[in-house]
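Only a single protein chain was left out; the remaining protein chains are all shown in position.
And then chain A:
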Amino acid sequence: METQSYMPVPPGVGMEENFLSLDDILLSHERLPCRTESAFPRLGFLEKSSDNRDIPEGTKMEMPLWLAKGLYERTRRVLSVELPKVYREGWRTVFSADPTVVDLHKMGPYYYGLGSQLLHFHNPENAEIAQTVLQTFIGRFRRTMDSAQNAYNEDTSALVEPLDSLERVLFKVGQNGLNAFQRWEMGRASHLTASSLVVNYRKRKITDLQA
């Protein structure tokens, strides 16, 4: 088994984010459709569509998740967050019919992560959203695991393409396990190898020199 020396901070579980996780930071960069419930004086320059000095109350704009989470208050005096298309009734029915056919990467690469984070905004449909996200994961997991455990020594890009980022991580873990097992079966488990970090670094240096 290729030992892992670089152990990045993993993403948080469920509705929690890990402060130092690169994945969570990129996840919270995703934009959500929002509506301002109060005015934001002197920030008009952020709203490129108008030349207003302030952002008036009732403006519809897209805000990154981190900003929406920071500004949101339960009383909704500052901001209200709308649901992105994928989490609304229409798409929820699609997911409950057959979750495996949807290209989750296209529908926003962080379907599960963003879905979990949306639960912070006290939407009346939260219970349904949570159920749908969970059932979608359960419905798709079997296929992800199957393909990860059986795609040996082949180009997996077609398999990986419609997967959301969480599923991609799981796929990679499955592939690592499969490769390690195959190596063990062939008696190569005790074969000492160059560190993959070193090999990749050398490959990059050569391409840098050629560039």
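By our rule, a contact is a pair of C-beta atoms (placed from the backbone, for glycine too) under 8 Å apart; a residue touches a chain by one contact, two chains touch by 3 or more; residues count from 1.
The rule we apply is simple: contacts and distances are computed from a predicted model.
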item	value
Absent chain [UniProt protein name; select from "F-box SNE-like protein", "Gap junction protein", "Phospholipid-transporting ATPase" or "DNA replication complex GINS protein PSF1"]	"DNA replication complex GINS protein PSF1"
Contact residue for the chain not shown (choose from A:21, A:52, A:123 or A:156)	A:21
Among A:50, A:131, A:182 or A:196, residue touching the chain not depicted	A:196
Contacts of chain A with the absent chain, listed as residue ranges	3, 5-9, 19-23, 25-26, 29, 38-43, 46, 64, 66-67, 70-71, 78, 188-202, 204-205
